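One protein chain omitted, others in place.
So, chain A:
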Amino acid sequence: MSFRAGPRKGENYELSQDLNSEYRDKRKDAIKRVIASMTVGKDVSGLFPDVLKNMQTDDLEQKKLVYLYLMNYAKTQPELVILAVNTFVKDSDDPNPLVRALAIRTMGMLRAEKIIDYVSDPLQKCLRDDNPYVRKTAALCVAKLYDLKPELVLENGFLEQLHDMVSDSNPMVVANTVAALSDIHASVTSQPDHSPDDPAIFNVTTSILNKLLIALNECSEWGRVAILGALARYKTEDEKEREHICERVIPQFQHVNGSVVLAAVKVIMIHMRGIRREDLLKQFVRKMAPPLVTLLSSPPEVQWVALRNINLLLQKRSDLLQNEMRVFFCKYNDPLYVKVEKLDIMVRLASDNNVDALLSELKEYASEVDVDFVRKSIKAIGQTAIKIDSAAERCVNVLLDLIATRVSYVVQEAMVVMKDIFRKYPATYEGIIPTLCANLDELDEPEAKASLIWIIGEYASRIDNADELLNMFVDTFTEESYPVQLQTLTAVVKLFLKKPDVSQGLVQRILNTATKDCDSPDVRDRAYIYWRLLSSDPAAAKGVVLAQRPPISLSRTTVSPALLEELLSEIGTLASVYHKPAETFIGRGRVGADSVQRKGLDLVDDQLATQKALQTVAAGQQSENLLDFDDVLASDSQPSGLAATTIIPQTPAAANLLAGTSANPLDDLVSIFGGGGMTGTPSAPQNPLGELSFGGDNGFGSPINSVPPSQLGASSVTSPVQTQKPQDDLLGLF
């Protein structure tokens, strides 16, 4: 509304009157009121000239408030700010260092093109100021200037000046200089076409290193984090230097501030890699554990970050915290996100020695109020059973106790877990099958139902009334969800192969229903295949349907080894908290599984094999596409739309078949049909693809769920695909 004069009354008019008052305190009070209006979103830009008049003052507080006002409107009305430039320049020469610093800081924040050219001279002076407060403020201002107009920084030699300031006598100046140089470095290297000898690149040299190590112990916590960040980037020359850095950084573990501790852990993790002395490594790891555990007595949000990082460290160094499991026991009042993370770590730490304590805890958690947490605890019991053979029986007993509680979701989750245990220890716990079957009526979740049906099918020969039980499911076949339908189909066929005499009619009926009345193509296709197999060659059918399933195991890591290495060098950053490479969420272009692999190559030698495996699968997938969907999808490795829904269920096995990676085609069929529906991810831990997919298929920010064996039910149809196409998962995430 600049075309007409402001109204003669109203709040702004009054403010304008007061701003021009002859009394000092009245003017100051008016400025405060202006700022107050500004914060609640009122437009007070009309008062600009009036406020500007109050800029020249001895009162520092008033000056600050006027500066604040200027900063707020500089973005929207840069032409007005030009009016203030002279005062800024004058203030940067003020005898009071606070005023000098304030002026230079504000000028750096005003992101107006027109002002920038005026900044150079005052900045030049402030960088050489006597007062460290002014110097450190000026250092940061250079980084902001670079962000806006890099040429200006280069022309004026500010970069060289910053490099000189690394040797400043004041540690805080050193820290801020390092922060500024790192910022400039980051903004250069984020550009895709930067040249490696760009002057703005900040390479930590040996002489800088020593200065940093000295300043490290003397500056504020934030300064330490900045310096540790620079140390993490330092390229060491030899092992001795690495040891030296580690030894100098370790005292930082004793800092009160958790972010300093994590930044120090990061430096150690990076420079530890090149150290070969086993005793030294052990010593470092031993020193790393206590400060992380100490963080667990901090507020919950700090605990969570610490737990996420501990989880990652444990995947690399399982000897860490071996005897500390009790620290991770969940309290009733812990927030859910902390509990879930603790649970995961507890399972990771489980061993023969502590499994009893762990199980009684898990049983306790299974009686808590929060349903999500109860389910996760029951899953953890299953994971423990799969991880520790000798404890499996105790786990089964705990699960039976839980089933006896008859709480619906407890029973259902226990059923799912039971299936995994049957899978891992075949023919060991048949005695409990009747107990499980007794709970048939309570199951209403597809995953639990499918699990029980799988168990019935698998042990059909030992269950006297298996045909009756399955008959119930066949009766309601068309009303069930697809995972349950798939399992019912497979279970009935298994029953038929084991007891042909009693189930002839049943199998006929289900094949009929599945092929005619079912609207899922997966179910129909599977039924057709079974039908074909059974009618043409029952022996082959037996070979396919009743084949030995590959064993399942609890994967030691939730991320691929290559990614793990990358994340460990990023300890304490968002990447390590999310357990994902930074590129996936800070948007420097999308990342595929292969780029993660490529990074891994620098670190881990044996990644070549992985790369090959990936290529094989990709090739197989492509040839599959070529054959079946000759035109559209041939060049597109990521099927979409309708095509995707039909291609997905058949891809893995068929791809392997066509790529000729498997000697026995039947095995592959088994993996998809006999097992694929039930097993979730039939990946052995050494299968890098399977692990990658876990890095990818978890929701962003949601607690990572490292439960390979129990991916079942709804996800069971798609899980083979996840193993197949990890890159799609990573891409699809964002």
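We take it that a contact is a pair of C-beta atoms (placed from the backbone, for glycine too) under 8 Å apart; a residue touches a chain by one contact, two chains touch by 3 or more; residues count from 1.
Here is the rule we use: contacts and distances are computed from a predicted model.
**Student:** Of the candidate names "Tax1-binding protein 3", "ER membrane protein complex subunit 4", "Methyltransferase small domain-containing protein" or "Clathrin adaptor mu subunit", which one corresponds to the UniProt protein name of the undepicted chain?
**Tutor:** "Clathrin adaptor mu subunit"
**Student:** Identify the residue among A:L15, A:V153, A:A179 or A:C246 that touches the chain left out of the display.
**Tutor:** Checking the options A:L15, A:V153, A:A179 or A:C246, the one contacting the hidden chain is A:A179.
**Student:** Determine which one of A:P251, A:P521 or A:P538 touches the chain that has been left out.
**Tutor:** Of the candidates A:P251, A:P521 or A:P538, A:P251 is in touch with the missing chain.
**Student:** For the chain not shown, which residue from A:N131, A:S167 or A:S318 touches it across the whole complex?
**Tutor:** In the full complex, the listed residue that touches the missing chain is A:N131.
**Student:** Taking the full complex into account, what residues of chain A touch the chain not shown?
**Tutor:** 23-25, 32, 35-36, 39, 58-62, 64-65, 68, 71-72, 95-98, 105, 108-109, 111, 131-133, 137, 140, 143-144, 147, 171-172, 176, 179, 182-183, 186-187, 217-222, 225-226, 251, 253-259, 261-263, 290-291, 293-294, 297, 299-302, 304-306, 323, 326-327, 329, 331-333, 335-337, 353-354, 357, 360-361, 364, 367-369, 570, 572-575, 577-578, 582, 585-588, 700-702, 734
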